[in-house]
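Excluded from the complex is one protein chain; the other protein chains are retained at their positions.
Up next, chain A:
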Amino acid sequence: MSRGDSPSVETRRPDRAALIIAVVLAAIAGVIFWDVSRLTGLAGYSQVGPTTVPYAIACCLIVLAVWTAIEGFRGDFAEREPQQFGPVAWVVGGLAAQMLLLNTLGFSIATGILFAMTARGFGKRQIWLTIPFGIVASFVVWTIFAKVLQLSLPAGPLERLLF
């Protein structure tokens, strides 16, 4: 068992990430308690209603939060590899751009931008090449899925121009 006090508490530095995770888990449990407490316990015959299982889950989350915090204090939480955040920011930015532009510019242009920004995140720097390529590829995909397979994909100026 990883729980319980350990004599090696002082010997290792507390893992701050583990403590943050513990706080987040406890916060999720708190949100569950807060939200579910509003529900009227329609327990019926038994004492189990819509609130029972969420309460049980929240209690388990608190136990897991305490457990994570203890592992964090003892410093035996997971080892991690160094991460490069630049590429991650490019991909996240691409997804955010697609999300915000989808309904105004349509599927092809928004997804083309996502395509180019992801490629940039993976080291393809020629944005002036990847954006047009992404838009054309997305447009082909749009044609196949929206026109042939009848999937509802939002159309924008480009799609309306050609169909």
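A few comments on the model shown:
What we mean here is this: a contact is a pair of C-beta atoms (placed from the backbone, for glycine too) under 8 Å apart; a residue touches a chain by one contact, two chains touch by 3 or more; residues count from 1.
Convention: contacts and distances are computed from a predicted model.
Chosen from "Tripartite tricarboxylate transporter TctA", "Fumarate reductase iron-sulfur subunit", "RNA polymerase sigma factor" or "Putative ABC transport system permease protein", the protein name that UniProt gives for the omitted chain reads "Tripartite tricarboxylate transporter TctA".
Touch with the hidden chain on the side of chain A covers residues 1-2, 17, 21, 25, 28, 31-32, 35-36, 39-40, 42-50, 52-54, 57, 60-61, 64, 67-68, 71, 77-81, 83-85, 87-88, 90-92, 94-96, 98-100, 102-103, 107, 111, 114-116, 118-124, 130, 134, 137-138, 141, 145, 149-154.
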